[in-house]
Structure formats: structure tokens, C-alpha cells
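This view holds just a subset of the chains, kept in their places.
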């Protein structure tokens, strides 16, 4: 398995769900950025489990130990390694996972890919837990972006069939502030209560639900990115599909395929300060692969949690027979809630990478 | 602007819509593949304009001259360069394009990105015409994939609000054959006539429409790809968003976010030949970033053609004033029709790249 | 075979010695550089064969046709493709090359690597002729570097046992000018006559000779490059060993291993204008992988031309027997003469790449 995403920035991840530690190494990060540990802790907490009845009840501190690349509170330009030690390692028998393939998990393709040597405990390196170091890396990138006025904001756009409002054309600093301070950010008043009910219903039914996250990168300068292979959409989508459970992405207006050109084309105008703006943002702030200066907006679709306690049909690859499986243990009935900060982190990585181009 | 996608394969593109030629260099392509020139010509013809009232009336032969990498009809392992000469170069005045920014085109962000030096004639290197060399590269990849039994097939899933059927669970060789032989592949009888009407309506209204393409990669071995940064979804999406007009991608069931885990989880079974299958394919043949052996299926959303003749509001970056614009000339009222073979080509590039991993 | 070197710049090469054409695609080249065609032609001429009794007598014009990336005489930022058509293609029988392996050529390892499918005519893609497009790419990079005051200069430091002087500490603009205007640049008066005699002797003996080239990159800003994997030495050496026949590289004083620390350490001082200088340049302008602001200096060792007419022992891989071989035809008795401009070109690519970092 590769460890590294190498572009202008370099992000290297390692670790397993039930190993000693998980972590990340961030290369080519700019020197001279002040490391705000409190800000980092808040970001980590948003992803951490066990904070809410709606998430899995495992208590993981997810405290990051910065091993390198920071001196006297400032980044040095050298690779930054952040480690998160796994306090909650289990020694129980996982051998069943080498035989009965959990549906919609990586178990089966990974067993073939790595000749059965992959660590199956808790999903090993395939665990969603590996997104914790991504949140740390993203937090550092957010700190570097803030110096340039760039903000990243997201909200839970949908849980199963419960929809939040979408971002308005004008995402105000107040809205950014409000959403950033919510553990589970939503725009529409009262919608989170409905979402909670939907999730609870899934939980009691030993089932799970999926949903959508909408994310915006604000104050992006015009002219980042390139056509074709290095389009901003290519870079962002490539990173977003690295997040487990993400199965779709749509830039700008998710229904753009159903519009006419006249409706879809974002018309330009100079505002009163001679800034270039568009009246709509159906293209999500990207044209020809390059940023237009309007917010970069996209929506991700996440599938329902694969781990459910309901009995499922599957195969036993040891006996080579059909069989059934009931997955016991603690599972998030909906990973969407904790994924928003991961999506923001990946967006921050992409945005800083584009700026360093 | 970067020219090269470098993975296990290398794809380098160059050229401008109104320059001498456009082309591609394919590196790390396997030696010993027979170059079927007729097959290549058929692929090129599917993308070529002017074949149908529904496409722009420009006649471009799009004949590929193979400059290197082929000896006595076989690939040699050396880089393959394919050139397509532009027979239809125009010398008319394009200076207006440096001033009035066409909405939803790359004009404005490119002018900023390249300090006004970018070639604006026909969109320059941003032109959809650059997908012609991609089709050539994809045709070569298809030939290499066929030797391993891997097939790629696509259809026009939607034009504005006219929907084709989606792929069934079992995509038979007969269906592949039938769709591959259609200039505009659709599954449902009679639906293309409705699509044509929708496109004609847009044309007469000096407007344009978008749509969707569904694509499947068949007979993919289980175990290609890797978790996180090198997920199959990351690789495919990154390439797909290199195609102009593509604005969304969804793997497997595009509505998976609205399903429960019980509904979404693809249950495994051994078929009568002890092959591993799943009863559904909501995950589009990819789990944990790795292929499962089921068809890799995804749907792309394309926006309506940006060039429309209707009057639009925009800016003049020379005078720095608001203005209006009417784009004259020949435009595809719907690029979706010609894009299917481009999508297949990119899929072939991705699939061969994964096999070479 | 891979085609592309992808760093901040992208260089993609293609073509075979006896194919239709050879060429290069240059990606991420800056927009707005004036393309001085005369300068390019002069550079191409330095590498071109047939100019001198000392080189092979084949007449190859090596005129570059710029296919893309240039508009109205200026680079546009889009990929630049330069093509050189092969006027001098031969149709003679090369089948012997698939059987009898020429010593010190790529014949044998390439036959194994590419399963016998590699184009053997004139060495195919392994031909030194592929360095012609590199010279074109390097000429463009030199034009971009000149805008920043950076100059590249080289000389023939050694032919067999005939030595030129090495670069002095102070390489003056006059010396750069003088060496740049020589077809075969040497520093010491009269030394080229001795070199010529040595080469002639080899020619008459149906033999060949090797030699060394010393190259300097001048006016490099301090602070380019990075430690470890991205050291300036790593980047330069990687590119230099892409040039056929290069077998060694030494940065700075080639005898540094035999000095003491006191002798080898380049002591700093402020000159009268408060510029930082060193009294010696044993480290070749690079410390910790990063440029110091002193000239980046290195020496390359090239092996003697592998093609010689003397009878040699070898193997026949068809009959699997030991045999002998006499290579007929025109060969350079010494490739060092024509290689200096190739070395400069690769240096220019490296230097522009470092600046774009």
C-alpha cells in the first residue's frame, strides 16, 4: 500500500486501527507558521468518536504528539510528523475476519491484494481511524491558509432523506463562524434534530445511514490550477475519494446536467469595488480547471456505514462456502457526522497545495 | 500548464485548437501489442465532429499519424507519439476573446493564470479538441486490455431530463457489442429520439443542454488499487475531471447516500463456478479503494455547452466595464454525445495503469 | 519505456533514430518567454552531426518545428511540442542487430527488457539522437533563465588523457561569451589541437575515445534545492545520467575525497559589496543539497563510443553461441565533442526547474 500523496505538499500516512499508533508526515510545509495547539485540538475533537450518543462509544483521546518539524512553536520547513498513540488496543480474536468477508468492507479485495497478510484487526490500515492524522495535517494547512485569508467551511447537507439548506451565493463570515463552532454543522434551524432521529432509527434497527456533506473554500485567488490533468476538480476529487465511504462528488450545482447553457453559465460582472464576480456559481468556482475567484463549492455523497449488526449473507474464503455473518461490536450508525472535519482537512491540504504550485 | 499525467503509464498531451497539430505521447506502454489501425479509426470517428446534424458542422478528419513507438505494426515499448494535424485552421480575428470573457469558459481564469499570454484562438489548449489525442491513447489502451479480456462500455445515461435505463447487474457481451457499435450508445429503445429532440430544441433556441454518461469496466480482476490516496476512485475521478465539461462523478449507485446499510451493502456469494460475486453492485466494484472483481461502474455529469449564441452579460477586462456578449459560430449544442468515447478512453487509461501497478 | 521527467517542469521525449521524427513536449514552461529561433538554431547546430571531420558524416539538419505552445512568437504557458523530422531514414537490413549483441550497447539488455519488440534500427529510442530534442528544450530553458541573469557554460575538460584547464574561481562574462561561441569549447589555448589528434588516432585505428565535460551554472540564487531526496546534486545527477555515455559525475573539486577538512571547507567572506562569497568552491556551489550562491560546478565522465569497427567478441542470442562482430558504418569516434551542449541543456532544465520550485 502506498503511504504518500506527493504533489507540491507531501502527505504520508501510516498506522493501523489496533496498532501502536497512527500518524502523518507532512513534507514541503512552509516554514514560519505558528502552531496553534488549541486550534488543532478543537479540530481533532470534531472527528473524535465517543463525544455523542450518535457516534461510536469508544473513547479515543486522539491527542497528537508533534515529533518533528516544529521548533519553539513555529514550523521549521522540515517534515512535520504527528503521532497519535492508540490507547484503546484490543487483543481479542480477529481470526474470523480472515474467513468471513464483511459485505461492503475492504476485507475481501484486501485479502486478495495482500495475499492474506493484511492486518485485519479493526480494519488495519483501511480503518476510518486513519483519517485522524489527516485532520491534524488539515489543521496545520488551515493555519497556513488563514494567513492568506482563505477559509474552509462545511456542513452536513443531507442524512439519508433529510436535507439541510445548501450554501447561499454569499457565504458570510458570520455563517463561517457559526458553522465552525458547531460540532455537527447545519445551516437550517432544526434540521439536525430530524437528522438525529433518522440516525437513531437506524441504530435501533441495527442498521446504518449515509448522507452528504457540502464544503466551500472561500477567498481563493483567481488563477489556481491548470487545465486537464491538473484541474482543480481532479486534485480535489482525488483527495476526497481517499476518504473512506465517499462515493460521489459534484462541483457547483449538483443538477447542472439538467440545466440549459443559458441557465448554467455563470455570468460575470464587476461589483462596486471593481471585483470580478458571477451572479450564480453553478460551476463551483472552477472553469477550465482553474479557480475563478468565486467560492470553490462541492458536495460529497457518503455511503451508509458498512458495519451493521443485522445478519447478512456472505462468503467464507477459507471453506469457500456461502455463509451468514452478524457483526458484533460498536459501530457508528452514520459516519457522515464525523466526516465533515475530514472533508475540510482534505480541502485545506488541496488548497495549500494549489497555492504552493 | 502541465502536459503529463504520470502514473505507471504516462500520458502527455499538447496542442491547440487552431495550432498546427494536437497530439499525445504515451509512455510505459507495453511492448508487443498489435496496433489495429482500423479499430483506432473507429474510435476517433466516434469523437469526431461533423458526423451528425447534432454535432458541430466542422469537418475534422482527426486522422492520427503515429510518429514513434510502433515498428512493423507492433508497439516497441518506446514512447508512442500520435499526431493529429489541424486541417481547419482559421485566421480570423480573435482579439475580442482577450477582452470580453465568455461566461462558463476558461477565458477569464486563464487570462489571469497566464498573464494574458494564453492562446485564445478556439480556446487554445483548453479546447475540447484536446480530447481527440486522449481517444487515440485510450484506443491503444483498449487494445492492450482486450488481450486480458477487459472491456469498457458506456452509454448516454441522460440528456437534460431524458433518461436512458441504467446498466443492469449483468452486462452481457451482447450488450457490450451492441453499445460499442452505436455512434450514440443508449440502452433503452427509442430514448435517443427523445434525446435528439431535446438537443434540437436547445439548438433552435441558440441554447445548449448537458447530460450524463454511465461507464463500466468489465472483467477487472479483484485486487487492483490501494486504500486512501491510491484508491481506484481517486485515480478514475482524477482522470475523469480532466475531461472538459465533467462536473460530477458517482461510483456505483448514485443514490447510495439515501440507502440504509442493509440496502447498500453488496452481499457476497459463490456462484456455481465458485466465482465470488455480489448480489447488488451499489459500490460500483470498488471497496476500500480496491476492485472487487465486479464491474467498475460510475456515472459522470456533464454541464451544458458553455458556448451559446444567446446574448449574455459579462465583463470586458480591457476596459474593466460590464458588457454583453453574443458568441457567433458553430457550437455543439450538447457535448455529451461525443464525450462517451472520451470517457471510455480515460477509463481504458486508468484500467491499464492499474494493471501495470 | 517511460517518456517523461516530471518535476516542476515536465520533459517528455519520444522518437527513434530511424523513425519518422523525434521530439519533445515541455510542460509547465512559463508563459511570456520570447522564442528566439536563431538562438535555438545555434544550439541545435552545436549538437548536430556532420559539421566537422571529427564527427560522423551524416548530414542531419535537426531543424525543430514548434507544433504547440507558442503564439505570436511568445510562449503561452501551454505545453510546447518541438518536432525534428528524420530526413535520413535508411531501409537497410537491421535483422543482424536482433541476433548479434553489440558490446557496450543497449542491444542485449533491451532485447530482454522489451521481449525483442524494441526497434533496433540505429538503436531505436536508445539512440543518442534523442538528445537533439533535449537540446531544443534546453535552449528554451536557457532563454527563460537569461531573463533572470542565469548563464550556463561548459567546456571539454578532457579527451582521453588530454586535459583542458578547469574553470577558474572567477568565471568572467568574457569567458562565458568566448566558450559559448566555440563549436568545441576549451579554455586552454592549443589544447583542442591535441584533442583532435587523439580523436583522429582513434578514428584511424577503427577505435574510439571518451572524455570529460565540465559545466557551470552561474548567478544561481542562494537557497534553491532541499536536503536529502531533493538535493540539487540528486536532481542534476539524475538528469545527467539520462545522457547516453555519461558514466560519472563529480560536484565541485573532483578530488575532494583526498583533501582534509581544512582544505576542503569553503570559507565564507563578505566582499566589498556585502555579497556572500567563498574563497574556494570545492563543494561546487551546493551545501546540504542547497545552492550557496557560488557557481554550481560539476564534471561528467563519458565513456568512449561503443560503436567501433574493430572486430569484437560477442554472443548471438538467436543461435545462443559465442561469435564475433564487426560494426560497419559511420560512427563518431568521440561523442564528447557534441555532448557539451546536451550537458548544458540538461543543466538549463534542472536550473529552471529549481527556480520554479
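The chains carry the letters A, B and C, assigned in the order they are written, with residues numbered from 1 in each.
Keep this in mind: a residue touches a chain if its C-beta (ideal position, glycine included) is under 8 Å from a C-beta of that chain, and two chains touch if they have at least 3 such contacts.
Remember, it's a predicted structure, so these values are computed and weren't measured experimentally.
*Asks:* If 3 of the identical subunits are displayed, how many subunits does the entire complex have according to this structure file?
*Replies:* Oligomeric count for the entire complex in this file: 4 copies.
Throughout what follows, only the chains that are shown with their structure count from here on.
*Asks:* Enter the angle, 0 to 180° in steps of 5, of the rotation superposing CA atoms of subunit A on those of subunit B.
*Replies:* An angle of 180 degrees brings one copy onto the other.
*Asks:* Can you check whether subunit B and subunit C touch via the same residue numbers (shared by over half) or via different ones?
*Replies:* Comparing the two copies, subunit B and subunit C contact each other through largely the same residue numbers, since over half are shared.
*Asks:* With chain centres taken as the means of their Cα atoms, state the distance from subunit A to subunit C in Å.
*Replies:* The mean C-alpha positions of subunit A and subunit C differ by 46 Å.
*Asks:* Which residues does subunit B have that touch at least 2 chains other than itself?
*Replies:* Within subunit B, residues 1-2, 4, 13, 113, 125 contact more than one other chain.
*Asks:* Over in the complex, which subunit A residues touch subunit B? Could you list them?
*Replies:* Checking each residue of subunit A against subunit B gives 1-2, 4-5, 11, 13, 101, 103-106, 108-110, 112-113, 125-126, 130, 158, 160-161, 202, 205, 207-212, 222-231, 233-235, 237-242, 244, 246-252, 254, 256-270, 274, 276, 278-279, 282-284, 287-293, 301-308, 310, 312-315, 320-322.
*Asks:* Taking the complex as given, what residues does subunit B use to touch subunit C?
*Replies:* So the residues of subunit B touching subunit C come out as 1-4, 6, 10, 12-16, 19-23, 25-28, 31-32, 65, 67-69, 71, 74-81, 83, 113-115, 117-119, 121, 124-125.
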